[in-house]
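Starting off with a structure, shown below.
One protein chain is absent from this view; the other protein chains keep their places.
For reference, chains read A, B and C in written order, and residue numbers begin at 1 within each chain.
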């Protein structure tokens, strides 16, 4: 093709962001660039950024939707702090996203949208394309609307329909810029619009028009090439956090031979787990959209009592409503998984933003001494493995288990090396068989893990009653005895604490003792790992431990932490893990905290870590 | 009177327990002895012990109800570890209560109840009155039933009615034993049964018969006298914890010129606050029995928005349900008082038993960073003063406030030196007046305490909207800005933390530095104080600090704790305050924990403290 | 000891449904009679105890499951219908019973009741209506009459009571009935028909709390008044009541009225009960009839068949398996865009 007149520049990574109105299809543009980049062998990390739940009128600042993709010829863990190329479909998008563009970065705008109305809606007094305020960037003015309309003209679509193809034009342009193949997107168009040939054709034309525009325009002298990353060989796919959680449940269901009962009530950003699970009824998945979160958790408890795996997912306000039900689950000692896709709080807070401020709620948000194991996922893909481990713990120990993810993991995507199903460890689950010796069944008898038997209604000889009043050990009868209460409180605590015995020891990356240990948990893994690696590469005496088991914590954690002069805990909250670490291990851990509805940037972390290194 | 033939023994304290079937009127007997003892000038502490919420068939172990009274010629803080005299109305009562009687103690039983059926229901193989198993006590067999029936014979009551007078006989007997006047009880009988003269007369006769029986029976050679305690001069009354909480609210309402809206849903052991408040409509108290705890807290929030003081009370499971609503209250920054009368948990747990295991729930039982001030009452009377302070904080800082009491405080009673109303400090509450300058009102403007204005619907010029989404400081508009979110999260935290600036410094009793500091909170005050005083009396290097402000804690607490070699935190939970102290102050505080639905005994505390003293 | 382990047993007896726990209701409580009738009725269903699950909330009534030699859960306040929904969806083979009180079902649990009923799962809900909160020792409930003086309303309650049956019909219940604790034959038969009905069966039982609300229903139970105060509705029969069966209910437009038989009014002029009507309007009308203006209807007011929630839900699953085959993880993982790194 005619790229010969252009200079080709090789990069080891690039970050691009598409932004425009909610209606402009930016999420699709981002997803296509993601898949395509993954397919050509890059490592990829993404950060979709939706407007708040309410829909805003077209062109307004509130209505801006963005999608950031970081693709590289090396392993990466974050969607990137800043972007090399920004595609802005309208003034509002430019206004809210320009800050993320590196100085001198490539800025591609759809000039047509920069009319009086558009500028007003974005509260621009003057037109930024003309007032020189963008001189610090490589500004590329393209009238995408006009070119797209021309490209699809002969198909006789309405103007509205024609304009809907603009995002494909933008994709084509970016695809040329980074030398990406069009076929995955062409395949997508076929799948998606096959039934409406003229629409499919229009999108194809727009896509190619964009690509061609890149080739030919003088304004874009360079083309960039990001080579394939050296990833472990295997089959890969791109997967989103909530999807990974849903698939993890489905996998665990298969591996344990127990169906899923997913009782939930829609809430951002957890709803997609429901949407995803609802598709896979052929895996025997029962999804139940309950009347509220209380019914969601209690129906799941009922299902667990009847022998299915009860799973309930929600976010902040919904989790708050489940507290009483979870207390019951702890008392009944039934397996249950509670997924909290954390979002900005308190109260309704910032529904579409990410945060890590529900850890202490997971620990203590119930009346009485009411311990629950807690796991936290570290990346979109890790949501898959985390729910599988939660399933194991819930069934082995007969206990409800918390899984913490967050809005950033839930909507972010990354390439996933698809596991070989045969290699996935089976989950063994036992149920006592019929009893016919006339002896009363003992529903609160204990095995070596202090777990009680999971006896299924329908089994002859095992009839028994459970409930929320304190129960006598072994018999499970209601018991008001003082000593028994102490024993049961201690037993429930010990059962959860002893899970630590079966946990893998906490690992660290970097020096195994020294000046600074960074202790992170949950969705901040990627940025912390990247920041620490940068400093390690500079030979700094730093190490990184990422905590997955929030309760109980790995048995070796205390000793490990004591090996460092300083322990720094970066969290997207005001120091929740920090309180637990200090209280538990008497280690004067410091905190680096941010509560802005956004993930950490690598640069702010590096800066924070350096303070402890000189 | 004919006491001359009897030996009179002077005691500086005595502990008596009445126990019998729920139907035997033991609570009344206890209350009468309490009031009477208080009236004669003793200091008094009581411990009623009800059967679990369900009613049990007559005579069964599950149906036993008890009431323990400790009265003394000195200041006392607990109902006593063991009893000097036990009155048992039936075998079941004897069986469940004997353990509490000191060796050689006085054991008065109603022989008539020890028939075959009664013994069976109590699972006695042999009659304990005859098998010598009670030789270790001063056993006094009285056929209370027969004597009572004879005493009331001429009144022609049904046998059932006659037997209902038995508790008055028992009272009379005990009143003689401890030389207590009958008139208060006679007055009570007149008030209570005035309308049914024959019943009143029967109770009078039974009471006197009991007293007379004491005088005359050979079986009781001694009469005991407990002199008046040296209490500060003033008018006294006996008050129960829940009643004190209700009266405190009524007082604060008067002192602040704002009516109470008490939105609640019945639950043991908190319901009596509702029952008490409902009586005082002439104080403008609005009680609202909501459909559930969620409506209870949210209706209270609505009332606070409209300008009344929103108050909501509950216990364990009910508090768990309020979490989401409390998050809203924190976001709205409206005054609200949440009373948690803690009971045995988790889940439904032990509804009628006491516990302190909801502290961390009060701290962290909400999604997001959601700080609330927390106060804990230390005695039945202190419930009065604690809710008044909560009211002050809630209105001054515009924040929901938690008040923690427990089942032991709620149902226990003690003498209260009635305050002079004129001496009670007024609570100043401001509301912005009408605005007519056409400027938009700023609902989230801040005063020197970071409190926002409490603007009342109905005021011209102040129309504004509030909600659970993150808001912009000053304007209160919905705001998704990252920086603003950080600022507001920090502001809400600082507002609560800075309350410490206005708190009285933490005080200690005993050495102001040294070997051991006992740090207690809430309802364990009495037993901890008594135990520490015992050891101080023995010259031990021990001190006691009792924490009332759980969040924020007094500014000087950290330094204070550091002055002692050891800090020991006794709690009726598994170490909740201990976690906070360790995490906050990096002090390796030790715990002494008991979770048995019962208060600490002084002796077990003394023993625990001694371990740190030698 | 759990006798359900003997499938040999030719027929079950009431005793086979009694657990080993001693019953802890106040002597004289109406709950005893309901428990007795339940145990007496269950054998007639031919379902072994281990196939039965009783789920309750919190309240005196909710202690019920402890006394049944079946599977059971004494859950948390108001949530029994939601828990039972999970049980039934998870294992449709089970015979599921919800036992609840007027506070448990209509105060804190109102929403779950509404939704369980509209979903029409094949289960049975028995509401013990004693018009009081028994377990918490006597506060008024959503069914207590206006002005009721209780611990929490010393000057009388100020909110209008709900009619459990009207609420159930508002949610379009497919089976709605009322009975009375002391009316043992009628109660047993009503429970039997509830069990036999496919779909959510809602039964309100007037139950005397002799401790905190004694005699709330005496006007319906006193020997000498009950014939004039109760209307026993039967499918296809005219609505006649009274000691001498000389009074009846007639429709005037859409409003019911009490008429004397004879004097030119014959049975045919009366309203005939039809529990199978498409629309629940008649059942609603019956649910509104209150003492003293009207005799209080007891019996089955509505009995229709409608598609059942858990059957539809599992039909979708079976259908998906038929169409796409048993779920296969490898297929799932490989679906959509994948690529290989060599």
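Note that in this section a contact is a pair of C-beta atoms (placed from the backbone, for glycine too) under 8 Å apart; a residue touches a chain by one contact, two chains touch by 3 or more.
Owing to the predicted nature of the structure, the values given are computational and were not obtained by experimental measurement.
Asker: In the intact complex, which of the presented chains make contact with the chain not displayed?
Answerer: Within the full complex, the chain left out of view touches A, B, C.
Asker: Just to verify: which one of A:11, A:62 or A:225 makes contact with the chain not shown?
Answerer: Reading the full complex, the residue touching the unseen chain is A:62.
Asker: Pick out which of B:50, B:178, B:211 or B:288 touches the chain that's been left out of the picture.
Answerer: Spelled out, the listed residue whose C-beta touches the missing chain is B:288.
Asker: Which of these, C:114, C:132, C:180 or C:239, touches the one chain of the complex that we don't see?
Answerer: C:114
Asker: Among the options B:132, B:458 or B:539, which residue touches the chain absent from this view?
Answerer: From the options B:132, B:458 or B:539, the contact with the absent chain belongs to B:458.
Asker: Which residues does chain A use to touch the chain missing from this display?
Answerer: 53-58, 60, 62, 265-268, 271, 274-275, 278-279, 281, 287, 289, 291-293, 317, 347-348
Asker: Name, in rising order, the residues on chain B that touch the hidden chain in the full complex.
Answerer: Interface with the chain not displayed, on the chain B side: 35, 38-39, 41, 184, 187-188, 228, 231-238, 247, 250-251, 254, 261, 263, 280-286, 288, 290-292, 294-295, 298-308, 310, 324-325, 327-328, 332, 417-419, 421, 424, 434-441, 456-469, 477-478.
Asker: If you put the missing chain back, which residues of chain C would it touch?
Answerer: These residues of chain C touch the chain that is not shown: 107-111, 114-115, 118-120, 142, 155-156, 158-163, 166-172, 251, 253-255, 277-282, 284-285, 288, 306, 309, 312-313, 316, 319-320.
By our rule, only the chains that are shown with their structure count from here on.
Asker: Compute the distance, rounded to whole Å, between the mean C-alpha positions of chain A and chain C.
Answerer: Each chain's C-alpha centroid was found; their separation is 44 Å.
Asker: Using mean C-alpha positions as chain centres, tell me how far chain A is from chain B in Å, no decimals.
Answerer: Those two chain centres are 47 Å apart.
Asker: Going through chain B residue by residue, note those that touch at least 2 other chains and give them in order.
Answerer: Expected reply: 317, 347-348.
Asker: Note the residues in chain C that touch 2 or more other chains, in rising order.
Answerer: In chain C, 58, 76 touch at least two other chains.
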